[in-house]
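Dropping a structure here in structure tokens format, bear with me for questions.
Only a single protein chain was left out; the remaining protein chains are all shown in position.
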Amino acid sequence: MITARIARVALATSFVCAAAQAKDTVRIAFVGPLTGGNSAIGLGGRNSADLAVRLRNADAKSKYQYELVVLDDECKPDAGVQVATKAASDRGIAAGVTHYCSVVAMATVDTYHRFGLPTIVWGAVLPDITYKNDYKEIHRVNGTMINQNDTNAKFITERGYKKFAILHDTTDYGKGHDKYFTEFVKKYGGEVVADLGVGADQQDFTAELTQIQAAKPQVLYFGGLTPIGVRIRAQMDKLGLNAQFDGTSGIVSDDFIRGLGPLAEGVLAFREGGPAEKLPGGQFFLEKYKAQNYPNPPEAYGPFAYAAAVLLMDTIEKTGPDRKKIIAELAKVKGRDSIVGTITFDDHGQNTVPAITKYVVQDGKWVLWEESEYASGKRKLAGK
Amino acid sequence: MTLALFAQYVMNGAMLGMMYALVAVGFTLFFGVLDVIQFSHGDVLAAGAFLALGTWVALTKLGVVSPVLLLAAVVVVSALGTALLGAVFARTLVLPLKGAPQLNVLLVTLMMGTVLREAIRLFYPGGSQPQLFPALLPTTAYGVGGFHLRLDNAILLMAGALLIAATHFFITRTRIGLAIRAVAQDEETARTMGIDFRRIVLVTFGIGSALAAVAGVMDGLYYNEIFFGMGLLLGVIGFAAAIIGGLGNLYGAILGGFLFAALQTIGAVALPFASAYKDVFAFAVVIAIMAARPTGLIGERASERV
Amino acid sequence: MTREGRERLAQALAIVFVAGLSLALREDDFALFLVARVLIVVIACLGLNVQFGYAGVVNFAGATFFGVGGYMAAVLSRGTGVPHLFILVAGGIAAALAGCVLILPVLRTRGHYAALVTIAFALLFRTFLEVNDSLGGPQGLKLPELRIGPWRFNEPIALGRFEASFLLNYVILALFLAALAFALVVRVDRSWIGVQLDAVRLDETSAAAFGIPIARAKITAFTLGNFLAGVAGALSAHMVGFIAPNNYSFGESLILVSILLLGGIGNPWGLPLAAAIVIVLPEQLQVIQEYRYLLYAGLVILILLFRPNGLVPRPLRRLGGA
Partner (left out) sequence: MGALLRCNGLTRKFGGVVALDGLDLQVEEGEILGLIGPNGSGKTTFFNVLTGVFPATSGEARFGEMPITNFSPQAVYQAGIARTFQRSRLCLPLSLFDNLMVGNHKNLDHGLWFNVVRRRALKRQIEEGRKAARELLELFDPPLAGRLFEPASRVPMIDRRRIEICRALIGKPRLLLLDEPSAGMTRDETRRLMDDLLEARRRLGRLTIVLIEHEMSVIERVTDRCVVLNYGKKIAEGAYRQVAEDPLVRQAYLGLS
């Protein structure tokens, strides 16, 4: 016991010495998948949060020096709980920007609550994360898959499409999207002619796509992430399946376009949050990100991680690194501008102003639907 | 099901089976000469595919545009580079472990696979996301009813068949092939016949790895996309195919490859449950086959040497 | 002192050491979490040790049986009022029964063929859990707090002036179960069953010629091993409080096997050391973030090349002391 105390004192001392320049150092955690199949998005998020911290530290007006503690949840619940315990039980950490994988976010909410660590979820989209509990510690900047699919289904049925095929991966992400899209598309009068689940590391989809082709859908809705999204779109072409490709936030990445080349043209996708490039600070974020020369792009959820980190640091500037005060302050967040749109937390900590942005690929770029030649009628979606 | 649709499924399955068979042949060759499973074989395939892509990028930057030239260069560089990689693995990891428990070899090669996979993910530019693989073959398409045949697919299928036939010819008709088979039969006797055992092992690993590289390139040309984790499942399936057929048996590996592809296609299409169960179905059948034929479909009979 | 006596003393010292360490760290939640995890993994690997190390039955689905135990615990503790202590046992029984599905192919196949059977089972299990929604599907299941009588595991400990993290509860239980499992495995090894299993592993034909029932020996080892993995899985599920298919991938099974080989196959004494290294090391490597697995895999290769019999190779069995 004594040794532990000595160690702690020693640690604290070294800590103070390191930060002795003038400002106190405040540590905040970033948790996301840095290894395995979802690592691309995790690394994008990590870089974005890192960027937020760097920019703040470069700002002479900030009260504190910030340090980002990066932890890998491997997208696995037990590893997630392990690192969540590490972050939450460490009293030197004031708050956290946590989790991309819904299943991990679900597993860790109890841990954050137990230790009273304020966290902002930066990517996980399962509604239950904020709504299945009353924990004051848990917040989320991104919208849920409910909002996204509502907008998506409404939009796509308004374009006159009637027959839908759904292909989703069998992770929590894909299955959730499948559930909500099916619900909403039926509500708006669409017909689901095929609904198939596929493995998240599957490579060959020709059997599923041939089956879908036989059902003659007008739209193929895909619930899943970039890697298999690329494969499915490419293999549709192999089989001559000419349905409109309609995706979720998981494919809004440069890699989707890079992986497909010209085949990406005309693909639709929807993402929670406002369009970073149009919002105040969004362009700034993208420029600064580029300037840092990170080896990976920010991906779809990088802006959320950035926004969450900025929001946390803004709050800490006001309250100091006191977890309880941070939680109390976060509860008051209303109509706050960010690079992903306005943020207002409801009493579950969920951002209730979920701007959903519609994207379409045009000439090798994700373009806002409203500004695209597809909206103006110059170009046509598949089958129109 | 219409005939056209059926033909489409057969075509899809054949393409898949071809790739599985090429991977399985590698497993079975390695087992033949050294009685080991080279579990990083799937990741060697991925390395081959990325090497091919890297070559393409480099050549395009240098201004080469002729698809024929590009294709030839890509295949040759990838096959040679990967053959070298396979031989280096054999030299540094597999041969030193000769005589060690099978389990050690298995784990070492599995870990080597992890190293390769992670290295591609971390060090190939943008390697954590899928990469576009160029279409170097003509993509003319012929549609008959629901059947959609593309020229590149047909070419790939034929190239695969030729490659398997060539491997077969090489193993059964050439001097080195005979030496490989002699070592596979009985290492001691082969040594006394004056065959350089180490050399044959290295050559075999080189050939098997080159086959994997070609399979990787075919994979890239077929799907137009490659991914750092592509070798993981392909490796497991290739191993399963080699085992179902019976380790050490060339025909068994080919049979196993096509059988597994057939199982997956049937699981996705013809069975009354959701297609996501197709791998559950395929692996359950694999387990059942192992229960019924413990040494594979055309493996050696379970003989006890007393 | 006889050898058995020395071993008993070593066992007691090990328990005292872990208990003392945990007490010293009683307010450090994360350290306690790691200690509990190491202990849980040791229980599972003891099971694999009986299979691989003694009977020579390969099992590349260790994490799967671990998962069966976890899912059984989740189903029972969510849906029924079964006492939680029994749930841990039920987790083990469920894993043992799940193993029975594989008995026939496992008995009939050897070497790589047997490896494929278990690998196929591991892949099948995970895909099944993901696709099938009745057990929570990919979103997993939440588990309630573990309770044994009045003992509530998720409450911090406060006995008079003694205060400790709630995780100490799990450490205590895990330590108790690990000690029990360890004693069981050591006793199996140092008995006629140990001799019998070794004979089966080393030479089935000659073992059969001396009346050893091969199938029965293998079934015993396979079932006992899966039972231990299942108990460990049930305890782990309760401690983490959440289970999902992601936890039970083929990769996790490989980690269990690598712990076994690093420790020294067939020697339960190497397992705690190897488990501690494999679990704590990547945690210390968090600083290098995404490069962790690359280094970890490289390290395992080096150890296997230069210490093929593991860190603590198995000693000769000496029945009856001496």
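As written, the chain order gives the labels A, B and C, with residue 1 at the start of each chain.
Here, contacts are C-beta pairs under 8 Å (C-beta built on N, C-alpha and C of every residue); 3 or more make two chains touch, one makes a residue touch a chain.
Please read all numbers here as calculations on a predicted model, not as lab measurements.
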Checklist entry - Where the complex has a chain not shown, which of C:Leu23, C:Val101 or C:Ala209 is the residue touching it? => result C:Ala209
Item to check | chain C residues touching the omitted chain (full complex) | outcome: 184, 187-188, 191-193, 195-196, 198-199, 202-203, 205-213, 220, 316-320, 322
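Following the convention adopted for this analysis, only the chains that are shown with their structure count from here on.
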Checklist entry - What pattern do the touching chains form: line, ring, star, complete or other? => result complete
Checklist outcome for this item: When centres are defined as mean Cα positions, the distance from chain B to chain C in whole Å is 34
Item to check | Inter-chain centre distance, chain A versus chain C - centres from mean C-alpha coordinates, in Å | outcome: 35
Checklist outcome for this item: Listed in rising order, chain B residues that touch 2 or more other chains are 118, 274, 276, 279
Next on the checklist: Multi-chain contacts only, two chains or more: what residues does chain C have there?
Outcome noted: 127, 130-131, 290, 293
Checklist entry - Which residues, counting only chain A, touch chain C once they are in their complex? => result 1, 3-4, 34-35, 39, 43, 46, 70-72, 75-78, 81-83, 85-86, 88-90, 102-103, 106-107, 110-111, 114-115, 126, 128, 170-172, 174-176, 197, 199
Item to check | Complex contact set, residues of chain A against chain B | outcome: 35, 37, 39-40, 43, 170, 196-199, 201-204, 206-208, 210-211, 213-214, 226-227, 230-231, 234-235, 238-240, 253, 255, 258-261, 263, 295-297
Item to check | In the complex with chain A, residue positions of chain B that touch it | outcome: 1, 5, 8-9, 12-13, 15-16, 118, 121, 125-126, 128-132, 141, 143, 146, 148, 150, 153, 219, 222-225, 227, 229-230, 232-234, 264-265, 268-269, 274-276, 278-279
